[in-house]
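The other protein chains are all here in position, but one chain of the complex has been omitted.
So, chain A:
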Amino acid sequence: MALFTVRVFVTLKPSVFDPQGRTIVESLHGMGYPAVADVRQGKYFEVQVDAADTAGAETLVREVSGKLLANPVIESFRIEAPAPVA
């Protein structure tokens, strides 16, 4: 077994209005950045797991992401390839 770091990105589904992202983009327009077309705010997790290999680490993190880190009603998630902890 080895320790892996897995990065998880959780974002609101495109169909869900993001009031925080909208507030940020409006602020940026006010600051003089009209070129900023849109902002969506999300969440970022670094999950460390003990696993036999990268596949095992990914499977485990995919499972906990679907159960707890993201709410499938409003959010989707993607995970990056597990990296061994040095």
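What we mean here is this: contacts are C-beta pairs under 8 Å (C-beta built on N, C-alpha and C of every residue); 3 or more make two chains touch, one makes a residue touch a chain; residues count from 1.
Keep this in mind: contacts and distances are computed from a predicted model.
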Task: Missing subunit (named according to UniProt) among the choices "CoA-transferase", "Oxidoreductase", "Phosphoribosylformylglycinamidine synthase subunit PurQ" or "Carbohydrate ABC transporter membrane protein 1 (CUT1 family)" - done: "Phosphoribosylformylglycinamidine synthase subunit PurQ"
Task: Option from A:2, A:39 or A:69 whose C-beta touches the chain left out - done: A:69
Task: Absent chain, residues of chain A that touch it - done: 12, 15-20, 23, 68-69, 71, 73-74
